[in-house]
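Shown here: the complex without one of its protein chains, the others still in place.
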Amino acid sequence: MYDVIIVGGGVIGSSIAFQLSKRDYQVLIIEKDEIGQKASRAAAGMLGAQNELKSDSPLSSLSLQSRAMFPALAEELKSLSGIDIELLQSGILRIAQTKSESTRLKQAFAHQQESGEEALWLSGEQVKEKEPAINNAITGGLYMANDGQVNAPLFTKALAQSAVSLGADILEYTEVQEFLTENNHITGVNTTNGTFLADTVITAGGAWSNWLWEKTSVPLDLYPVKGECFSIRGNEHLITSSIFSESCYLVPKAGGRVIVGATQRPHNMDQSVPLEGLHSLMTSALQLVPELKHAKWETAWSGHRPQTADSLPYMDEHPEIQGLWLASGHFRNGILLAPLTGLLMADYIEGKPVDKAFGFQRRTHKEVHL
Amino acid sequence: MYDVIIVGGGVIGSSIAFQLSKRDYQVLIIEKDEIGQKASRAAAGMLGAQNELKSDSPLSSLSLQSRAMFPALAEELKSLSGIDIELLQSGILRIAQTKSESTRLKQAFAHQQESGEEALWLSGEQVKEKEPAINNAITGGLYMANDGQVNAPLFTKALAQSAVSLGADILEYTEVQEFLTENNHITGVNTTNGTFLADTVITAGGAWSNWLWEKTSVPLDLYPVKGECFSIRGNEHLITSSIFSESCYLVPKAGGRVIVGATQRPHNMDQSVPLEGLHSLMTSALQLVPELKHAKWETAWSGHRPQTADSLPYMDEHPEIQGLWLASGHFRNGILLAPLTGLLMADYIEGKPVDKAFGFQRRTHKEVHL
Amino acid sequence: MYDVIIVGGGVIGSSIAFQLSKRDYQVLIIEKDEIGQKASRAAAGMLGAQNELKSDSPLSSLSLQSRAMFPALAEELKSLSGIDIELLQSGILRIAQTKSESTRLKQAFAHQQESGEEALWLSGEQVKEKEPAINNAITGGLYMANDGQVNAPLFTKALAQSAVSLGADILEYTEVQEFLTENNHITGVNTTNGTFLADTVITAGGAWSNWLWEKTSVPLDLYPVKGECFSIRGNEHLITSSIFSESCYLVPKAGGRVIVGATQRPHNMDQSVPLEGLHSLMTSALQLVPELKHAKWETAWSGHRPQTADSLPYMDEHPEIQGLWLASGHFRNGILLAPLTGLLMADYIEGKPVDKAFGFQRRTHKEVHL
Partner (left out) sequence: MYDVIIVGGGVIGSSIAFQLSKRDYQVLIIEKDEIGQKASRAAAGMLGAQNELKSDSPLSSLSLQSRAMFPALAEELKSLSGIDIELLQSGILRIAQTKSESTRLKQAFAHQQESGEEALWLSGEQVKEKEPAINNAITGGLYMANDGQVNAPLFTKALAQSAVSLGADILEYTEVQEFLTENNHITGVNTTNGTFLADTVITAGGAWSNWLWEKTSVPLDLYPVKGECFSIRGNEHLITSSIFSESCYLVPKAGGRVIVGATQRPHNMDQSVPLEGLHSLMTSALQLVPELKHAKWETAWSGHRPQTADSLPYMDEHPEIQGLWLASGHFRNGILLAPLTGLLMADYIEGKPVDKAFGFQRRTHKEVHL
């Protein structure tokens, strides 16, 4: 008998488990594979709060608040789990390579200024000064010094470990098959490892959440957007900030690693890496930072980001089944939004009114295939 | 629109697809992962038709018939797919290390003789002559020269490839979510990649078949029995026949590899390899063939064999949904039984009456957790 | 005390060990790593006897004789080691994509005809008929039906295993540090695992042979030419013959694998795979067979082919140290030439006069760095 069962051991589920454990709830995480093996492991770990700023999006303020939580959280997780999440506040440099990209980028810059967030416009020359390894065909850049990055797999592991150190339980290789309810109130879940009871169940299964919910009266419109990435390594740092172009991004990691990503293939659950995607990423990366040609090949992988019809996550309670919650649909900002999502979900469960911007009433009703 | 949709791309599903493709059916294999990645990959590939002989089991004759199919099948698959399945008819040597084991083994020998199958009783000395690397504490052995082995992952791959070369299609990373029916007749399946239509659907999902069928009116009693294995390699062959004791088995593979297996953990879907299981296998293997101590560590893995209440597979049509078939529950003999299962299922679909010994009426109705 | 010590457990050393073991010599292979881990493992396994034909090269007839040995050898190795070397005599298709390539290819074709070897000239249309997956920009092709391929790592393993099954010994992770001599006759070697005696020592260390010989009075001019490769896999065969262009080659393997190779970096011992090399191979492969874009990424690797100043191997006895032999420098034809090299070296050691075309007198004396 648990206070809260969390379905899904990715970065979102682990962050919720961590926040609830801090508030002395008895939490069980049920994960069908192992902790942090899917989208949370595939992520490059960029904290692009400003990079993702859109003038009218309710996500903007959330992103900034969540980004602000990282420094203190990094300390806390290190002391609880011994894991350094490799937080780097070295900024994101978004660059333009054509006139039209330059125009779009200037608009983004204008919006940054309205929003009052620190942002710098760089000329092509200034981009070269800041990141000498970048090629010469850069027409301009937008530098957001306060955006940063973490090591996504370590971040997820640190959240889960810290939750465990505070008393949470984890059950891996266990699939939740159905929700148990009584008079429209959740009472637990049936799993491939037996039945577990709790009067609060939070679904944090990312792109996999649909399967569970489609059996309820609230079909979701979540769908996976597959992304392919690869990593290379050298013995020096060619770039210092995360570089973001319209065709790829480069995230410099500790020890000379660089993660290059990411393709976007909607409605695709294939976990393999097709040659085409890998080749197009390489072409873009080499065009952007020619010196990467000497970097050593490391490995390639793919992940599946949970996307929604209006690109906003769901953080809400089931309209008909009391105690059944959903926190999914963070698309490519799951790492960035995990800290605040954990905090908010804990608040909601304790009675704080949910933010309708992330509620169910907005969901489309069209059939969606994962 | 296909003639037959096969749900599950393991050795059973691939063998059925191969046989149906030979009869010019348009076949689609739908696999939630990749072809032959689960139990079919984990298998050591022993063809223990006699080793599994039980006096009164309807499986005995099936096993012998299926074993007899391998030599011709190996040729056929090699020419169609270019894959050599590494068929070795080097026999299985079952050994006894204690008096009680010796007694049980003598009973097995007696039954072999009744059955008229070629089998040899060996004294401890004769075992040592045949396999000098075996330790001295052997009280006796039962040698079944006609049992053999194949490379299980290559065998599955060869069946699938050969089916494709005959026109079959394969759809990987696709989960079947529900069966589509009309007036109690199957019409197709809904999957995570859309809807596919066929008036014959065969479920060959091994331990995973339950999930699909539990939504129908015929709940199954299939459950997984997890097995852990490991492999080592050397530059010479310490043993020539597959050696089978009550605590472990050793299967010599091409190139000096030896596969050691296998633990048995019922109702366990965990895919990791716990230290305990690995250690107990090593202890047994080293006790049995001390010279293995110099062999090089290669790797460890686990798989999940689909078991049933009475240890017999299901090969039958759904009693209420016409055109929906099941071929699962072959436990640890999936590789051995795949050739005949493919043949039988093709016959059944063409109207041959099914063998009630493998029908649904025998299934228990108790709740089973995978 | 051995009859013959072979320094180097690659495909050349293993083939010599196999042939000598067949003639009842007591052979020891000393390998600094493990059997067949370097160039022999990296090779794509093409048997391009005709593909490599050069009008005036003494290598031409050797290549054809060695190619002719494979069918019988494959049988022999399978029965001795249980390893199928995946011999495929499906031909090599060399294609031209530009006018100038077409001209060069026509010259090659002309030479094939003079040589009397079976070869076919294909128009662009005929190339498309033969290999429909090839792009349309092909101006012509030269098809050599009798060229083929094997699985290079399995071939090396099969040779070593067969030698062991005939009595040879293998000592791995052992470096030969110096040759022992007495009155200008070899008496053995000092290694990191002690001293071993034999009055015949054959150096078959590929690109590594220089180090040993530079301490003798006969400095060599061997140098490594690094090659990078990668492999992809699918569930069907897009191509049936090995396709060879001026920018890359594609070798279809059993089970839907395709090996793409290979870059050429002289004087480079780096074992990593630089992004640049990988990207250029991918670009060429996708341009040649566009449908490969859907193939699944598998892995990348590199190897170091032993090249000589005049691109001919050395198979000769040291001019001043009796009993010390060298068989190295087969560049990218080590797999193809291994069978005959094994046979010839065994003959030479038994007194057959060596072929001066592969002797030391031709070697240049310039300093060479490996």
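Annotations
A, B and C label the chains in the order they appear, each numbered from 1.
Assume a contact is a pair of C-beta atoms (placed from the backbone, for glycine too) under 8 Å apart; a residue touches a chain by one contact, two chains touch by 3 or more.
Because the structure is a prediction, the values reported are computed rather than measured.
Here the chain not displayed is in touch, across the complete complex, with A, B, C. Touching the missing chain, out of B:Val218, B:Leu286 or B:Val354, is residue B:Leu286. The chain that is not drawn here is touched, among residues A:Ala160, A:Ala300, A:Met315 or A:Leu336, by A:Ala160. Mapped onto chain C, contacts with the missing chain fall at residues 33-34, 172-175, 177, 191-194, 211, 214, 267, 269-272, 369-370. Within chain A, the residues in touch with the undisplayed chain are 35, 81-84, 86, 88, 154, 157-158, 160-161, 164-165, 170, 172, 235-237, 254-256.
Interface residues of chain B facing the missing partner chain: 232, 272-276, 278-279, 282-283, 285-286, 292-297, 300.
Note that in this section only the chains that are shown with their structure count from here on.
Averaging C-alpha coordinates per chain places the centre of chain A 40 Å away from that of chain B. Centres computed as Cα averages put chain A at a distance of 48 Å from chain C.
Chain contacts: chain C has no residue touching two or more partner chains.
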